[in-house]
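Note that one protein chain of the assembly has been removed; the remaining protein chains are unaltered in position.
What follows is chain A.
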Amino acid sequence: MKARTRVTLFGSGAAGTAALFTAGALGLPAFGGALHPYADRAVRQAAAQGTPNAVASVTFDQRAFDTLGEELILLSAAVAAVVLLRAVRQEEQDAGGSHRHGPAEVPDALRTIGYLLLPVTLAAGVYIVAHGHQSPGGGFQGGVVLGTAIHLLYLAGDYPALRRLRPIPLFETAEAVAAAAFVVLALAAAGWAATGRVPALNGAVGTEVGCALVLLLGKFFEQALLVRETGPAARPGARAAGDPREPP
């Protein structure tokens, strides 16, 4: 399809969608209004179950089976991305040590800040996971903070240290174990007090999200920094991206 035809087609579709959406929005309850029947029930239930953070109560208690599905989506997407990013034929993955990803290539200020923030960010991530049932936060948010924290080492320019800190097979195992733990906990939680199960589920989710993030970013890093095409069939320009700091 030509670009012009495509835009015209999009224009008519967008006009129709906009008209229907506006008509639907005009029929919605007014913004900021007092009518929230589901919110009232969910808040009452959260208070009755003794979970101060009503969002965590909805996620891990009242709609825990939906979260179970979400967990499995996360797991399967991470597995699929790892499979897609495997090194394939005509490529070889070289050892990270042969590249100049040493600490010397970034400014000192950036490196110092990266090293200083690493323990602080890890502690903040653990706090957000562990305290998620009482204050804003939870397993998903804290897991992302934990996964990001480790990559401060990359921003600090120390890729070899990052590789040593996160052995990929260990994180793969930990992610699968955390997902299994979530399933078991969710199934076993039926006869369990909410005050106990919400923190436990938060912990399992935090572990899994953190591991999945580390795993995904690790695979993308390998792709960008370590995989090189070899053999006569290597086509110029066929590789996605190289390390810009690397001489060709």
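Simple rule for what comes next: contacts are C-beta pairs under 8 Å (C-beta built on N, C-alpha and C of every residue); 3 or more make two chains touch, one makes a residue touch a chain; residues count from 1.
FYI, contacts and distances are computed from a predicted model.
K.L.:
Just go with whichever of "sn-glycerol-3-phosphate transport system permease protein UgpE", "Dehydrogenase", "Acyl carrier protein" or "Sulfur oxidation protein SoxZ" UniProt uses as the name of the absent chain.
P.N.:
Per the UniProt record, that chain is "Dehydrogenase".
K.L.:
Among A:Leu74, A:Ile128 or A:Val214, which residue is in touch with the absent chain?
P.N.:
Spelled out, the listed residue whose C-beta touches the missing chain is A:Leu74.
K.L.:
Which one, A:Asn53, A:Thr121 or A:Thr207, makes contact with the chain that was left out?
P.N.:
In the full complex, the listed residue that touches the missing chain is A:Asn53.
K.L.:
With the full complex in mind, choose from A:Pro136, A:Pro167 or A:Gly196 the residue touching the hidden chain.
P.N.:
A:Pro136
K.L.:
Kindly note down the residues of chain A that lie in touch with the hidden chain.
P.N.:
3, 6-7, 10, 14, 17-18, 21-22, 25-26, 28, 30-34, 36, 38-40, 42-44, 46-47, 52-55, 57-59, 63, 66-67, 70, 73-74, 77-78, 80-81, 84-85, 88, 134-136, 138, 140, 209, 212, 216, 219-220, 223, 235, 237-240
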